[in-house]
Structure formats: structure tokens, C-alpha cells
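Before I ask anything, here is the structure I am working with.
Missing here is one protein chain; the remaining ones are kept as they sit in the complex.
Moving on, here comes chain A:
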Amino acid sequence: MRRLWIGLTCVVFALLLGAPVVRIAIGAWSEGWEGFRHGLTRPEALHALGMTALIVVVVTVVNTAFGVLFSLYLVRAAWLRERMKRLLNSIVDLPFAVSPVIGGLMIVLLLGPETALGAMLERGGIQIAYALPGMILATLFVTFPLVIREVMPVLQEIGSQQEEAASTLGAYGWTTFWRVTWPSIRWSVVYGVVLTVARALGEFGAVLVVSGNIMFKTQTATTLVYQDVENFNLASANAVALVLAAGSVGLLLLMEWAKSRREG
């Protein structure tokens, strides 16, 4: 019986998770090293990877800072009523429930060139939809809950006694945070950051809608893969996809490491 279940689980993992990864690794080499290199060093691929990197960096920095602050407020702040906190807490999860396409649509609806706000900004020379700011906004939206969901439980668990002790002894807010709070939430923040990077790296639906997928302008790595597949340019799609897949496997290892540090 035991053998059967273990075997069955291994088969499921191999078919569902193993086979696709192996297939994409083989596919990227289907036209040899030259094909792989060409797929990656095409100017549009370099530009798309650069866009993705830029978005990942901006989104991760912003959402980590706001995420940590927001979790601190949601758990500790005395100026928020308990009921208010509970309401805010349930709203945090909303981006998980929203289809990425809808997330993108929201930004086009609110800040697109046809809207009042979008037209005003455009007259001021700032384009949001179909440009980099909109893509960053969309990615910020979908990755918003990730850091908060990792940090909040830890803050609740450690309680506020030590922090109160520190401030009774006369420590400033900043000192209390860095010396007392930060060491205990550190690894959860790292875990949340890795999740955010992974999600920002792979965001597709929201970015596709918001960016308009314009080559050399608003194309990211994932939307380039999509366009390559639509154009039956599978070998090139594979090369970019392999880089993305390798990136996410690397992030997966980081996740495991952060998890073990957090529990250890």
C-alpha cells in the first residue's frame, strides 16, 4: 500500500511538474547553441528582459517598504480601531481574488488616455497606460499582499512586550524597530521579498493589458514569450522562457532557504 502511494505521488510530480520543465530545457536547445543564443540576444529580447528587471526592482522595493509598514500598522497601531483593522485586513487579500486581466483593465479604466485623469496627466507629459508607469502600477497591485501576508503572522506571534519595554527605556521609534522588531521579522520579510520578486518576474495578464505589448517600448519578458508563441517562433520563445524558468527555480531554492532560516 505504502509503496503504491509513494509511487503514485512520484508519477504525478514527474508528469505534472518534471516533464514540462525538462521539455522546455530541451526545446530551448532544439536549434542548437546558436538558436538559443539568437533567441536571447535578439534586440527585442534584451530590451524585454531589461524592462522586466526594471519593473521587478521598483516593485520589490516599493512593496517591501509599504508592506512592512502596513503590517506594523495593522498589528500594532493604537490609532486604528479593532474593527477597522479587521476590515483592512480582509481587503489586503483582494488582489489574490482579482484575475490579472481585470487588474490591468482597472488601470486602463482609471488612468487610460480616454479618462479625465489620464488625459490630464498626458497633457502634463506623463503617460500611464500603455507605458512603464502603468505596468509598474499593475505589478504593484498584484504583488501587494505577498509581503504583508508573511510578516503579519510573525508580528502577531512575537507580541508587543519587548517593543514596549524598549520604548519605556527611552528608545526612539526607529531604534526600537531596528533593534527589537526587525531581527524577529527579518526572515519573513526575506521570504515575502522572494515571493514578490517571483510574482513580479512572472506577471503576465495584468501587464499585457496595461502595456499594449509594444515591441521595444513596453514589452516584458513574459509578453515577449507570448508574442513569440503567437508568431509560431517557438525556438526563440523557448530561449526566453528557459531563462525565466531558471530564474524561478533559483527563486524557489531561495524560498526554501529563507523558510529554513525562519523556522530554524
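The rule is short, and it goes like this: a contact is a pair of C-beta atoms (placed from the backbone, for glycine too) under 8 Å apart; a residue touches a chain by one contact, two chains touch by 3 or more; residues count from 1.
In the analysis below, contacts and distances are computed from a predicted model.
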UniProt protein name of the chain not shown, from "Cellulase (Glycosyl hydrolase family 5)", "Molybdenum transport system permease", "Molybdopterin synthase sulfur carrier subunit" or "Hypoxanthine phosphoribosyltransferase": "Molybdenum transport system permease"
Check each of A:I24, A:V58, A:I158 or A:A171 against the chain that is not shown and name the one that touches it. A:I24
Looking at A:V61, A:M215 or A:V249, which residue reaches the missing chain? A:V249
Extract the touching residues of chain A with respect to the undisplayed chain. 1-2, 5-6, 8-10, 12-13, 16-21, 23-24, 27, 66, 69-70, 73, 77, 79, 88, 90-110, 137, 140-141, 144, 172-173, 195, 198, 201-205, 208-209, 221-223, 225-226, 229, 234, 237-238, 241, 244-245, 248-249, 251-253, 255-256
